[in-house]
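Got a structure here, written out as structure tokens. Questions coming.
Selected chains from the complex are presented in situ; the others are not included.
Order as written gives the chain letters A, B, C and D; numbering starts at 1 within each chain.
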């Protein structure tokens, strides 16, 4: 079974702190709105824009991303925890 | 008798927790905004957009969907309970 | 004398609970925003859109509709009570 | 001297309760937002829309209208009291 996000939504899987540290990102404890690191699992088709075309979404499966901490909706599938966030809550790609 | 949603509205029938568990989705109790699982019963024609065409709605009858917990309006027909939600409150399709 | 709604407004006449029950709709008492059942008496011409054409309104005289409980303005004409609501407050047609 | 409303504004003269009753309209005392009955005295030219044309206003001098109670600005001219309301606050025409 698979979760297919709709519109501009993105399905994320949070990356554990240990992995995060290895990749060189440490989130300072005093930041007002902390970003988290996650892997992109599934990307929505993009909300239809006024010109009738879907929004171009610039992240793809497998990308490591920073996203806004207080956004999104949690969901659990086959014992794994995921997060559905809006594309606008993804701040940056880690390369 | 039938309920035909207007505009971008979708008529849903919530799927019982037992079914939900079978399908592998468990909703964690500590999520701020819990999604629910429901079956799509009827889909509105889509709100007319600025180009004069209806919004393209990407769910169809029979789809299993995740939707935002605190959205929608309850209605009962022939002893069955339904929910009318806006398309924007549907987060993902389960496949 | 007749009430002709302007723009996207719809003139409704609430259907009594008895009729409602016969038609198979029962409104649960614990719903946050209860829908009501009403008959469409008169439909506004539709608000002029950006393309210069009126909004297409998908309900017509005689339709039975579900509408949002806390919307609209009451008015009494010849001892009968009516309600003027905005088209966007009509959730679904009952067929 | 004459008051010429600008944009989408409409100059109204409230119709006395006696006249209102004769015309068959009675406003229930428990309505949250009571409509009032008034005569249209003067109609603004209509706010310029994005296509460069003025909004088409569907009321004209002499029309009897229902309007939202808590809208508008009072003004007195030659001992007569008038009300300047926005076209969007006029709910319906009485015919």
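FYI, contacts are C-beta pairs under 8 Å (C-beta built on N, C-alpha and C of every residue); 3 or more make two chains touch, one makes a residue touch a chain.
Here the structure is a predicted model, which means the values were calculated and not measured.
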item	value
Complete-assembly copy number [criterion: all chains share one sequence; 4 shown]	7
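Note that in this section only the chains that are shown with their structure count from here on.
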Apart from subunit B, which chains still form joined groups through touching: A | C, D
item	value
Cα superposition angle of subunit A on its copy subunit D, in degrees to the nearest 5	155
Whole-Å gap between the CA centroids of subunit B and subunit D	41
Length of the line joining the C-alpha centres of subunit B and subunit C, rounded to whole Å	23
Multi-chain contact sites of subunit B, meaning residues that touch two or more partners	50
Subunit C - residues contacting subunit D, complex	1-7, 9, 11, 45, 48, 50, 52, 73-78, 81, 84
Parts of subunit B lying in touch with subunit A, wherever the complex brings them together	23-28, 31-35, 49-51, 53, 55-56, 58-59, 66, 68, 88, 90-95
